[in-house]
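The following block contains the structure, expressed as structure tokens.
One chain of protein is taken out of this complex; the other chains stay put.
By letter and in written order, the chains are A, B and C; residue numbering begins at 1 in each of them.
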Amino acid sequence: MKIVIVGGGSSYTPEIIEGLILRHDVFPVDTITLVDIDSGKEKLEIVGALAKRMIEKAGLSISLRWTLDRKEALKNADFVSTQIRVGGLKAREKDERIPLSHGMIGQETNGAGGIFKAFRTIPVLLDLAKDVHEICPDAWIINFTNPAGIVTEALLKHGPHKKVIGVCNIPYNMTQSTAEILNEDPDNVRIEFIGLNHFVFGSKVWVNGENKLDTVIDALIHQNVDFSPANIVSLGWSETFLKSMQLLPNPYHQYYYQTAQTLKKDIEAFTNHGTRAEHVQAIEEELFDVYRDQELNMKPQQLEQRGGAYYSDVACSLMSALYNNSEAIMTVNTLNRGAIIDLPDDAVIEVNSIITKEGPVPLVIGRLPQQIKADLLMMKAFEEQVIAASVSGRYQDAYLAFIMNPLIKDEKKAKTVLDELLVAHQAFLPQFKSVKPIHNA
Amino acid sequence: MKIVIVGGGSSYTPEIIEGLILRHDVFPVDTITLVDIDSGKEKLEIVGALAKRMIEKAGLSISLRWTLDRKEALKNADFVSTQIRVGGLKAREKDERIPLSHGMIGQETNGAGGIFKAFRTIPVLLDLAKDVHEICPDAWIINFTNPAGIVTEALLKHGPHKKVIGVCNIPYNMTQSTAEILNEDPDNVRIEFIGLNHFVFGSKVWVNGENKLDTVIDALIHQNVDFSPANIVSLGWSETFLKSMQLLPNPYHQYYYQTAQTLKKDIEAFTNHGTRAEHVQAIEEELFDVYRDQELNMKPQQLEQRGGAYYSDVACSLMSALYNNSEAIMTVNTLNRGAIIDLPDDAVIEVNSIITKEGPVPLVIGRLPQQIKADLLMMKAFEEQVIAASVSGRYQDAYLAFIMNPLIKDEKKAKTVLDELLVAHQAFLPQFKSVKPIHNA
Amino acid sequence: MKIVIVGGGSSYTPEIIEGLILRHDVFPVDTITLVDIDSGKEKLEIVGALAKRMIEKAGLSISLRWTLDRKEALKNADFVSTQIRVGGLKAREKDERIPLSHGMIGQETNGAGGIFKAFRTIPVLLDLAKDVHEICPDAWIINFTNPAGIVTEALLKHGPHKKVIGVCNIPYNMTQSTAEILNEDPDNVRIEFIGLNHFVFGSKVWVNGENKLDTVIDALIHQNVDFSPANIVSLGWSETFLKSMQLLPNPYHQYYYQTAQTLKKDIEAFTNHGTRAEHVQAIEEELFDVYRDQELNMKPQQLEQRGGAYYSDVACSLMSALYNNSEAIMTVNTLNRGAIIDLPDDAVIEVNSIITKEGPVPLVIGRLPQQIKADLLMMKAFEEQVIAASVSGRYQDAYLAFIMNPLIKDEKKAKTVLDELLVAHQAFLPQFKSVKPIHNA
Partner (left out) sequence: MKIVIVGGGSSYTPEIIEGLILRHDVFPVDTITLVDIDSGKEKLEIVGALAKRMIEKAGLSISLRWTLDRKEALKNADFVSTQIRVGGLKAREKDERIPLSHGMIGQETNGAGGIFKAFRTIPVLLDLAKDVHEICPDAWIINFTNPAGIVTEALLKHGPHKKVIGVCNIPYNMTQSTAEILNEDPDNVRIEFIGLNHFVFGSKVWVNGENKLDTVIDALIHQNVDFSPANIVSLGWSETFLKSMQLLPNPYHQYYYQTAQTLKKDIEAFTNHGTRAEHVQAIEEELFDVYRDQELNMKPQQLEQRGGAYYSDVACSLMSALYNNSEAIMTVNTLNRGAIIDLPDDAVIEVNSIITKEGPVPLVIGRLPQQIKADLLMMKAFEEQVIAASVSGRYQDAYLAFIMNPLIKDEKKAKTVLDELLVAHQAFLPQFKSVKPIHNA
């Protein structure tokens, strides 16, 4: 069995290598190929060497190599994981800085920044999907490139390759934190997740089949715990909000239900410390210094400080479940197919699913709870527009995606920020290369 | 044929009387009864006397009376028009002032103010519907009480009486203005309207069957015309917005797509001149001074300065079309029944319909245009929540309606403004009388 | 304005010519081109000459010509009407005889015969639609080739040209007969039609807006009236059936709700007199003898004895309404778009619609009445399969269409009849030319 890691030079790669080592008895990978682009060559080599040392230490007969030749790498692949960042952290910095400098949420996967991350990523991954479909048509693409839900839907709608699953660490993190709150083994805790990637809610918390949602909500109110990953500073949720919603929000919901305070907090952080991207860049550099250490032969603890921690662990679990036809219940980004009646059948949703050799089969949810119906319907229609614009490269489509986003909406500011981002990112937006902004009369 | 005007003491009544007089040949009303509540007695008498003079002047044998006894009034009614304002302009003033004083849109039919107008109005009209259903079960209720769409849906969902149609002057005004732009007779201009009351868009503009939408959009960009009624100062729309949307927005859309500027403008107006309600109160007083004039025997011109002008004219046209089974195409608030596929079948939408003796039959629209799908799906889910809260009287339901409204959303401010409005309006919110706010830990 | 009549050599052509003459003041056609295929040359010339005499008699300056060159004919067309019979009456004879000889309903538009009529017709009309789209892209195709609903849906789903409307005389006939029953002017009678072509029901009968359905049902029970066109001998409906259905059936419903008796009657007729096709062939010959008469300059009465009488009159009314943007309500075969919620949006249904210059806009129906929901859902899914098979030319698809048809269903007989019809019609089934039947083990 062969796994290809696209974006293999990523600092997260040691986590996925660790995941594969730990599962080797049930998920016996024999070949791992790391692949990256020219500009990532140095990082690829550092990470590749570390991965090799990790495998050697584990005493497993896994053949590991790294290459810049993607087509070559894909030959005979069974799984292709994607963890790329088109334009690198420099691009992320612009996604954060430009909106924030106009007094608008500037974030990696939400608002204007998230839209442009999609614009940059989708064409690249559609191109990869084409290669996969030709070279290794039976392989699964396990996408953990953000915005993971939008990207997965774009691949399923516009790509030739239908074996694509999106993963995110948020459901995993929420389950872990909830287990902690309840003082239970995470294996005994199952949360019913409803929604979209980074806009998912927990609607039930079962411990051995008993719903403990109220206990968890109480804990969130009174114990001041939260589910935030490293990249988000949570503001906590009010009793009124939690008791009315009767659902567990995820950390990204602060952008939508605490917009003003979050914006204030983020602008302060930006003013005082620069963007999160710049901070991450510093962490990355430190990480790579650590990775270079020829003595290092395990995943270093520092990696867990990143927001994306556990992402690749989730991906490993998923690949193992697919390989073993385990029928385990996991939370993935996959086609709706009726699971949430109110959303389109061909929408990608984040939902508990049985994992079989043929892919995830969602467990039905039924109708959306009324309290989140408005926002989920809106967000999905917005996501559809982002995908349409990513593919069409039309200015109007991009502008409409901005207008449809609840963190932007403003007809004038939308144009200002859109136009600036189009210029800032033009090297990574081939589909928009001949775009002509509409200028106001 | 008998018409009962509930809220007969309204300053708009002379318009409806004029409408009935002008249409008497095709719509031969023989009895008009104005009915109002005790506190409106004086105004009822003034308006009643003026209406009588108008009919006398017209030389028509219409019997007109006024009464405070609603049940008596309803006997043998064929049409019941509703134009009430629960709590009067004093209540509207609070709907405007309280949100604005917290830096939030404060408006009669949008945002927090609109929600509370629904909360006050729905129980009163459900009560009326019960009377109508018992006393004059074949009568049509023509509702032009705002928020007209929400109120109509509440009556259809929770009331016993299913012969209810909601009307608004916005589609009428937009058609008139568009005809002016195109220099055409309004009778030759038909706009395809898609959406919800006060959230309706014009998607096509036909002149004798040819679509002139582009011409109208060009005029909106360059000639600086707009569709605003007297109660809204328009900010105009940018070329980018109009050319991307490819739809005609209605004046209320400024609250949603120009929120910051509109808020700024409205707060300035509030700071400098007080609320719109106070302004209207002054106009009302002047109007009633005019109405008292025993020489006056026609609708005075000043009435046209009110935002609701033509509302009752629309209602008269509608009643005449129902009576005559005219199969004319009119824009009304009625059950969706599939006309807009993406919205619930039992939702009330604002849509072109054939008017028959059995009521309006919508013309199909099909799928929502992608550019407004997000907002229309969201607004309808929000409206459903407003109706649920209006009926349940639960605090959580009211809070969720606030959270679901795109002009509020903020989890903390939602509570502050909600709690203040609940106290301010408690005399008119019987369903909330035992409500207990959730207090934040 | 130019009209092209494809299948111009049809014996029905004088009716359409008469229709155009009678409407010339409101629908001022100036060019009519009759077009037909080589083998129809003689009939085309006879009909063309008669049409010319009719126009001359009317004293109108309409230029009429006939040709075998379809592409040439289509130039500058505004309307293209299609009234073709692929394989002629000889093919129809097989559609009737082969199923009947196996003890199965054998009919022109229902059961196995109807399926094969679709198989023969759809490729030819898709080819025409391609020409229309290239040569006269603004023209409307008015399809009255049977099975009109299936053919129209096939064109809309698989053809490039979206301006297609299907017409049938059944709703027209039912309205006329109903008006007679009620002793009313047909112009004052409006039936609400729900369903599919040849599977349509009347659900309401309005006379000036009052529903007279009960009266009509009573008359059908006691007066022994029926709605049958010349090609169907009605058996009458029982009181139990009519009072339970609370709907007006159309004549073709006997095949579905009186299958055994209808089959018995049809087999008797077939045994004693041969097929309906053979009978029609004789009528046709007589008609053409009449048409040849150089003195004849009007539509001869004999034409009204054909089952398709008034078909072309309906088509003329429709073309006039489209041309004049009349917004008249007519019953046509057009895209559902939500009008009947239970049926797919992209299904073609037979439904009352407003006729505008841009085409028909259905009036919403809402949910299907429960008593016909089972059959209409089934028939539409069956029709989808017929279209799929018409286009794919796969044996399995054709067989499944047979299995899905309630008049066939039987897994073994389906194969027998299918295989015989495939051989019998092979000259007219290019898409099935390389088909390989599955042979039973």
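Side notes on the structure shown:
Just so we're on the same page, a contact is a pair of C-beta atoms (placed from the backbone, for glycine too) under 8 Å apart; a residue touches a chain by one contact, two chains touch by 3 or more.
Since we're looking at a predicted model, the values are computed, not measured.
Taking the complete complex into account, the chain left out of view touches A, C. The chain not shown here is touched by just one of C:S101, C:Q302, C:Q371 or C:Q426, and that residue is C:Q371.
Among A:D69, A:E304 or A:E327, only A:E327 touches the chain left out of the display. From the options A:L220, A:A339 or A:L421, the residue with contact to the chain not on display is A:A339. Summarising the interface, chain C meets the missing chain with residues 221-222, 237-241, 243-245, 256-261, 370-371, 373-375, 377-379, 381-382, 384-385, 388, 395-396, 399-400, 403-404, 406, 409-413, 415, 437-441. Touching residues on chain A toward the chain that is not drawn are 206, 208-211, 325, 327, 329, 335-341, 345, 354, 356-358, 361-367.
Basically, only the chains that are shown with their structure count from here on.
If you take chain B and chain C together, no chain is in touch with both. Overall, the chain located most centrally, as judged by its C-alpha mean against the mean of all protein C-alpha atoms, is B.
Chain A and chain B have CA centres that are 44 Å apart.
In whole angstrom, the spacing between the mean C-alpha positions of chain A and chain C is 54. For chain C, the set of residues touching two or more other chains is empty.
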